[in-house]
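All protein chains of the complex are present and in place, except for one that has been dropped.
First chain written, first letter: the chains are A and B, and each begins at residue 1.
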Amino acid sequence: MKRKWTPFFLLLPFLGIIGVILVSVGNVLVQSLGYIPAFGLTRLTLDYYRQIFAREDFVSALQVSLRLALWSASLACVLGVIIATALVRLKKAGGGVLSVIRLPILTPHAVVAVFMVQLLGQTGLLARVCYSLGWIQDFSQFPQLLYTAGQEGTILAYLWKEAPFVAYFVLAFLSGISDTLGQAAENLGASPLRAFFLVTLPLSLPVIGKAFLILFIFAFGGYELPLLLGSTLPKALPVQAYLSYMEPNLRARPAAMAMNGVILALSLGMALAYWAAMHALAKKVGGIR
Amino acid sequence: MKRMIALVLAMVMALSLFGCGKAAKEPDLTTASWEEITAAAKGTTVTFYGWGGDENRNNWLNTTVADYVKQNYDITLEVVGMNIDDILAKLSGEKQAGSAKGSIDMIWINGENFYSAKENGLLYGPFTGKLPNMEAYIDQADPETLNDFCMPIEGYEAPYAKAQMVFYADTAVTPDLPASAEELMAFCKANPGKVTYAALPDFTASAFVRNIIYELCGWEQFQTMEADRDTVKAAMEPALDYLRQLNPYLWNEGKTFPDSNKAVDAMFADGELVMGMSYGPFTVATGIDKGTYTKTTQTFVFDKGTIGNTNYMGIGFNSPNKAGAMVVINAIISGEIQLTQYATLRDLPVVATDKLSAQELAAFDAVDLGQGVLTQAELLAHRLPEMPASLVPIIEDIWLTDVVGK
Partner (left out) sequence: MKGNFLFKFLLALVLLLILVPAGQILLWSVAERWPWPGLLPESYSLRTVKELLFGSAKLPGLLGSSITLALTVGVLGTVVGLLTARATQLYDFPGKELVSFGAFLPLLVPGTVFAMGIQITLIRLGLSDTVAGVVLVHLIAAIPYCITILTDVTRAVGSSLEQQAMVLGASPLRAFLHGSLPSLMPGILSSVSMGFILSYSQYFTTLMAGGGRVKTLALVLVPYIQSGDRALASIYCVAFVGSALLVFFLFEGILHTVSERSRGK
């Protein structure tokens, strides 16, 4: 009897926390359906959802967010894995180098935005270096990297912060695989490159996939960096939700919640897609979790 | 054993979810006398929520004002830095949850934020009628005492400081400063890509657009205009045309705008832009003192005038210490505190000059405002009133659809 209930007790704090999350998600959904008694709105309706889908800037906002998430997550994962590999191969998986790589993880978004403006702005450091090298004569000649419709600045900012995160996240796993199976492959005659691409990388895919999912949802739902570094128009979806929530006209709140609902639904969809993909992959590769 | 630990942890978490209520002990403020209110406020703490990015103001509040209310009324002032949007979001969340005792006592507020907060029942009032210093120091006939952005205040907020829109440029770089919208257009053509304003709904940029509207469409018609999108759009059409024509000469050809006025200001300080703007008429003096601006930076306004407004202090609907809030607000509108605000922060005072004693008047005149600024008289001679708060979001929305990138 004791044994059977032990896991349940162990899970109580965890379940409590999950409960709080579900309640707040519930709050958002209920408000998005128009139920806010304090403001006199008591009728459940899908109107707010219809409203935002009908807005002409909704599609562009969605496109911006998807684009942002896809590019940030992919580039960060690729770069992060390369960094982790470099650390493993050069036996630098500890000490000073790793501390520097950890710096971006410690940095809050608002500070990352400041860094990017200082580095990539038209009067930023890169521009000033180009000027000293004589490549440009005036700062207006330096390409506009921030505040563009393509959201390049935001993507670079996410990259700066998240590539080190991916490196950190996959490092332990990657070094474990590399030291054992990767080494084994090399001993059997494969070149280091082949060993990496055919053994280490495929086996690390589940961990890399997890990192990709985390980053995608993070970039998709985040508002701070697109707000500070993105274009005036089109705005990313979370930025619109945030601005609607902050509007002095509190009647805009259900619309803000509806936007949040859409973001939630898409995040959940991504997660389920990831789960399905990982299951299929596990069957193929033979499951080292 | 592990089971026990888990169980205890879970119980602790469950128990901690039951918060304790705060004891209420306030007299009926509608009928109480000022002596009773002051007595009730004695020994209490008052929170003052407002934008926290101005370090000088923070220091002034935490030292001069806090010391004053502690010595004279035994009140502890707690200054909390928070954006007005976040403050209103918090209050509306508390209203939604039916929370009767919040934590926000005083709020630094004005304009469309005040209008929305009052409409949605987020403010306590009316209360200014009870403050002795309202009669003693504030001009009761001043339109800015009765209306905030043309919306009747009805005693829900008390004046805090006055602001006026000004522009500034470095005369060493651009010796000729524009004094009208027309001259501004020529100025931008002469300095292409080096002038801009922040994206609306930034507070200062929004005022800039309203200034242009006043210049080209006349300000009187807006004072009583209906908050209808088509009416407003038709009235501001000349300004929309102007702004669209201005776009190609702006930074980034008007395709995108900096996210806030502070970004514009930073670009000006760096030399990326040749002109800046601010609601604080004496910011140039502070900037020159700090060393961020060159000594040749100069403030200027348009001949037809620039918009001025007042910012105010309100009280949260569920403030746990309304009596204390009233006492502190009363202290801040006194001549004594307003003088320190003028001297330390270089903000236009709200006190009426004809209500000041000769001594107090002399003290105000003796204040050195610093370099690169206009005198109070010059500013007030070129001051235009704000338009109704309800029109502001409409204008901001029209700007987004009809000017950006056009």
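FYI, a contact is a pair of C-beta atoms (placed from the backbone, for glycine too) under 8 Å apart; a residue touches a chain by one contact, two chains touch by 3 or more.
It should be emphasised that the depicted structure is a prediction, and the values quoted were computed from it without experimental measurement.
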| item | value |
| --- | --- |
| Residue touching the undisplayed chain, where the options are A:L119, A:A149, A:L181 or A:A277 | A:L119 |
| Candidates A:L87, A:L146, A:L174 or A:I208 - the one touching the absent chain | A:L87 |
| Contacting the left-out chain in the complete assembly, out of B:E36, B:D54, B:E119 or B:E360 | B:D54 |
| Selected from A:L46, A:A184, A:L198 or A:L268 as touching the chain missing from the view | A:L268 |
| Chain A residues touching the omitted chain (full complex) | 3, 6-8, 10-11, 13-14, 17-18, 20-21, 23-28, 82-83, 85-87, 89-90, 92, 97, 99-111, 113-116, 118-119, 123, 125, 127-129, 131-132, 139, 160, 163-164, 172, 192-193, 214, 217-218, 220-224, 238, 241-242, 245, 256-257, 260, 263-264, 267-268, 271, 275 |
| Missing-partner contacts on chain B, residue numbers | 1-2, 5-6, 9, 16-21, 47, 49, 51-55, 58-59, 61-62, 79-83, 86-87, 89-90, 93-94, 96-97, 99, 102-104, 260-263, 265-266, 269-272, 290-292, 294 |
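As a working rule, only the chains that are shown with their structure count from here on.
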| item | value |
| --- | --- |
| For chain A paired with chain B, centre-to-centre distance based on mean C-alpha positions, whole Å | 36 |
| Footprint of chain B on chain A - complex, ascending | 2, 5-6, 9-13, 16, 36-39, 117, 122-123, 139-140, 144, 147-149, 227-228, 231-233, 245-250, 253 |
| Residues of chain B touching chain A in the complex | 2-3, 6-7, 9-10, 13-14, 85-86, 88-89, 92, 95-98, 112-113, 115-117, 120, 193, 199, 252, 256-259, 263, 267, 270-272, 393, 400, 404-405 |
